[in-house]
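Sending over a structure as structure tokens; questions will come in a sec.
Note that this complex is displayed minus one protein chain, with the remaining chains in position.
Letters A and B name the chains as they come in the text, with residue numbers starting at 1 for each one.
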Amino acid sequence: MSGAATLRVEGLGMSFGGLKAVDQVNLDIPAGKVTALIGPNGAGKTTFFNVVAGFHAPTSGKVFLDDQDVTGLPPHKMARLGVARTFQTTQLFPGAPVMDNVIVGRRLHTRSNVFDAVFRSRRHRREEDESRERALEELEFVGARDLADVLVASISQEARKRVAIALALATEPRVLLLDEPAAGINPHETEGLTDLIRSVAVERGVTVCLVEHKMRMVMDLSDHVAVLNYGKMIAEGPPAEIRNNPEVIDAYLGAEHDA
Amino acid sequence: MGSEGMKRAATIGVPLLAAILFPLVVDNPYLVSVAVTAYVTAIAVYGLDVMLGYTGQLSLAHAGFFGIGGYTVGILTSEHGFSFWTALPIAVALTSLLGHLIGLAALRTRHDYFAIFTLAVGVMIVIVIERWESLTGGTDGLIGIPPPTSIGPLSFTSLNAQYYLVLAFLVLTIYVVWSLMHSLVGRTFLAVRNSEDLARAVGIDAGRTHQLSFVISAALAALGGALYAPFLGSIGPDVGDVPMTFNMLVYLMIGGVASLPGPLVGTVLIMGLTQALTVVQQYEMMVLGPILIVVVIFFPQGIAGQGKVLFARLAGWGRRR
Partner (left out) sequence: MTLFFQQFVNSIALGSVYALVALGLTLVYGVLKVPNFAHGALYMAGAYVAYLMLTTVGAPYPVAIAVSIVVIAAMGGGMEFIVFRRLEGKSSVHAMIAALGVLFFLEGAANVIWGPDFRPVPTPLDGVVTAFGINITEQRILVIVAAIVTMVGLYMLLKRTLVGMSIEALAQDREGALLVGIDARRTALLTFAISGVLAAIAGSLIAPLVLVFPTMGAVVILKAFVIVILGGMGSVPGAILGGYLLALAETMAGTYVAFAFSELIAFALLVLVLVFRPTGLFQKGV
């Protein structure tokens, strides 16, 4: 099971009490391409991600990975099927070196159990070494290899974003969900990150879907854009179309989103 | 061996040597007894650390598992003629199974409900022990628990022999915990403790991880209890009671969570002090309470706990020195 996958949601709905955070959304996220999910604050984008990645079971609708119904599967099962997801702020071990954080991403591809661990079996030693190597490769790919032994707490915000992507890539995903990957970094760094994300889709053949507020990044990066407002999808299409869509402009009226 | 290696050898070798020489140098059976009690308790406290320090959950049923381990060995050896060496693995396996079943129910709830649930379980265990008189001797407990049977020329009837037996198991426990925590499995525990959401997002089954951690902690508690019963020769319900869990928690917090020497240091230190200063015993709870509060507020890592350093050291495994 490898190679980019398509992600499709049909009639997806997520309600909390009486509040409809996501309302009847239909979306096709094409394989190997970069799709951006935009919309004003509170439009339901992060909730959408949470549902797709398995952190909430949707109150209605379905989620399909390629043609497999994955609706309601918990996050770790989604990860095992190849849906990786980053968070805006969390790191695994803020007080530990970068390597320690990325290597955990290899766990789902290892089979060592308690007994392997305690008795230091050959399988365990092999998997330890392999995990370490793969983690270094991912760090290399995101351009953070020389930070491997540096404590996460001491690296820059931009580096943390790269490390988060390395961690997600370590799981060998087919779909990568990025939650505001460029939050809190300057325009120059944003450009660098944009290049990185593009290479994830192109060079690694991973389907990328990102939530972002930085419009220039979205326009530069995405093949496809979907717009949410109040939980509903109001527009979908190539970036140029979306940019000039009057409904989209309406929804954003008054908000500054240029990067 | 570089200087790093020598330092490591020293931090393990010196205390180990001291422990080995202890009964020979100190010709005081009372102190040796205290040491044995401290060691078996420390084994259980390592189990508590696996839950609390490494997986971030507070299990208040811990002494209950200690008690079940002890009672199982006690009942099997004194009333059914089992040999200690058969009864021990049975006790550990049985308690692990019980821990697994309880975990299935308890670990689906959030951390504070889990603590309350395990508190209730701990109380229930004691109530069952006290009520099931035909099995456990009720509030009077069991007496006449024989020491471990001899293996070949090695006899375990003397105090010193029992001391070394328990010490051997303690060293084994420490090795197992060390080995586990510096492994892929250990990283999984720590990941779940630090950020359960992110751990899930990278494919870690947090529920299974908590479950495994709980079973290991129950097994270690049972091991401690299983060694304690034949040493003491008797066992009563207070050994598994909730105050005992609280004591273990104090030893762990003071010694240092998520650290290798922590559980041992904390247990030996506090137990040693309270035994040595018998006049203080009456005030034990009154004093330990505020100490626990101070520790958890200002020194949550305890004496030996070095949370950050531990994580930094984790990066060292696999690397050439």
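Quick note on the criterion: a residue touches a chain if its C-beta (ideal position, glycine included) is under 8 Å from a C-beta of that chain, and two chains touch if they have at least 3 such contacts.
Quick caveat: nothing in here was measured; it's all calculated off a predicted structure.
For the chain that is not shown, the touched chains among those present are B, taking the whole complex. When the omitted chain is restored, the residue from B:L31, B:L94, B:A115 or B:L269 that touches it is B:A115. Of the listed residues B:L24, B:V279 or B:I297, the one in contact with the hidden chain in the full complex is B:I297.
Shown as candidates are B:L31, B:L58, B:A161 or B:L269; the residue that touches the absent chain is B:L58. In the full complex, the hidden chain is touched by chain B at residues 52, 56-58, 105-106, 108-113, 115-117, 119-121, 123-124, 127, 131, 242, 246, 249-250, 253, 282-293, 296-297, 300.
Throughout what follows, only the chains that are shown with their structure count from here on.
By the touch rule above, chain A contacts chain B in their complex via residues 53, 55, 74-76, 79-80, 84-87, 90-97, 99-100, 103-105, 107-108, 110, 112-114, 116-120, 124, 127-129, 131-132, 149, 151, 167-168, 170-171. Considering their complex, residues 176, 179-180, 183-188, 190-191, 194-195, 197-206, 212, 216, 307-308, 311-312, 314-315, 317-318 of chain B touch chain A.
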